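Step one of this worksheet: look at the structure below.
The complex is shown incomplete by one protein chain, all other protein chains being positioned as in the whole.
Each chain gets a letter, A and B, in the order it is written, and its residues are counted from 1.
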Amino acid sequence: MMTGNLNQLVVDVDTDKCIGCWACTHVCPADLFTFADQDGRRTLRFANTCHYEEDCTRCADACPEEAITLTTATETASEAAYLTATFDLLDCQQCGTPFTTTRIVDRLLGAIPPQFQTDAEALSWVRLCPSCRQLTEGERMAREWVMVRWPGEA
Amino acid sequence: MARLIYADPSHCIDCRACEVACQREHEGLPNVWVVRVEDRFAVPLSCRHCERAPCVVACYTGALSETEEGTISFDAAKCTGCGLCLFACPFGVMGFDWVSKVVHQCDLCAVRQAEGKLPACAVTCPTNALAYGEYEAFTQGAKRRAALAMVRALPPRPAAG
Partner (left out) sequence: MTHRSLVPTICPYCGVGCGLYIAVEDGRAVGLEYMPNHPVNEGALCSKGNAVLEILNHPERLRHPVKKMNGGWQRISWSEALDLVSQKIGEIRQVHGPNALGFLASAKCTNEENYIFQKLARLLGTNNVDHCARLCHAPTVVGLARAFGSGAMTNPIPDLANANCILVIGSNLAENHAPVARWVLRAKEKGAKVIVADPRLTPTAWLADILLPLRSGSDVALLNGLMHVIIEEGLTDQAFIAQRTDGYEKLVKVARDYTPDHVAGVAGVSPALIVEAARAYGRANSAAIVYCMGITQHTSGSDNVSACANLALICGQVGRPGAGLWPLRGQNNVQGACDMGALAEFYPGYRRVDDPQAMEAFGRAWESDLKSTPGLTVVEMMNAAAAGEVKALVIMGENPLLSDPNANHVRQALEALDFLAVQDIFLTETAQLADVVLPVAAWAEKEGTFTSTGRRVQWSHRAVAPPGEARDDLWIIGQIAQRLGFDFALPAEDGSAATVLSEINQLVPSYGGITPQHVAETVGGLFWPCPTADHPGTPTLHTATFPTLDGRARFAPVRYAPPAEETTPDYPLVLTTGRVAVHHNAGSMTRRSPSLMDRAPTLFIEINPSDAAQLGIAEGDPVTIATLRGDATAKARVTDKVRAGTAFMPFHFPGTNQLTVDALDVEAKIPEFKVAACQVRPESAAGMSEEG
């Protein structure tokens, strides 16, 4: 990573390391990173150069996978070119809505605390979207009251 | 022992008072969601302040951290808006603010507590389905309610005489 006055930086994203999260798209003050989810895939679109005036390294700092590197440009480009990277989204196992990238799910699976992974079934929530996770938890909590409130129903 | 919010599905009537109260106390962003289960029950869900929370593990900036009291605290200044914690939470009770691009979760009404007040959802819940307190006290109450309910569900004893 390099800084200098009147920056023109080359932005490089290592798309093997990138997991398709939102960090760069949210921290960049110049809106150089955007993402769009469509048809079960997430497309990350990013500029390959940055003209932002301050000494800014927010994108590189924010990336959880350290996939972004910034280097000083050797020649000045008149305008940025945009590059894209696409990622598969995982469909929620319950409602079918694509909710996050498969790479994010893999990263999360690698770091779940022991009490949440007693067995394979106990981890099934990972493949549910947050809304369905809420529903599942609600059902679990309600279940203990079902026999009391509705003794006629199983 | 941490004082947390506990929910009792046998008392929840899906009135949404907790959601509206939380939203008002948190600048329009609610941290509690009432889930309706098959038109037979409702359960209000919010951050459980888990021990060894998956969201804290997923957070690489330290924006989410565990406090000494045993609660999860959130520092928006450190949040990159990556969204990883949203998908790390097993209960789906982390929210995302698309305007300021950071997450939000139940903070046990830190602002109210600093003024000596209790969390809004627990105060406002018309049926005391939400309680703010220690786990032991809550389970005592819940066990008592469950035991009573089980007794009532038994078939009636034949009349004497």
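List of remarks:
Note that contacts are C-beta pairs under 8 Å (C-beta built on N, C-alpha and C of every residue); 3 or more make two chains touch, one makes a residue touch a chain.
This structure is a prediction, so every number in the text was calculated from the model and none was measured.
In terms of the touch definition stated at the top, the absent chain reaches B within the entire complex.
The residue from B:4, B:17 or B:72 that touches the chain not shown here is B:17.
Listed here are the chain B residues that touch the chain not shown: 11, 13-17, 19-21, 23-24, 39-42, 120, 123-128, 145, 148, 152.
In the analysis below, only the chains that are shown with their structure count from here on.
Distance between chain centres (mean CA atoms), chain A to chain B: 25 Å. Across the complex, chain B is touched by residues 21-23, 25-27, 62, 64, 99-100, 104-105, 107-108, 111-116, 125-126, 128-135, 137-139, 141-142, 144-151 of chain A.
Residues 7, 9-10, 33, 35-38, 40-43, 45, 51-54, 57-58, 60-61, 80-84, 86-94, 101-102, 146, 149-150, 152-153 of chain B touch chain A in their complex.
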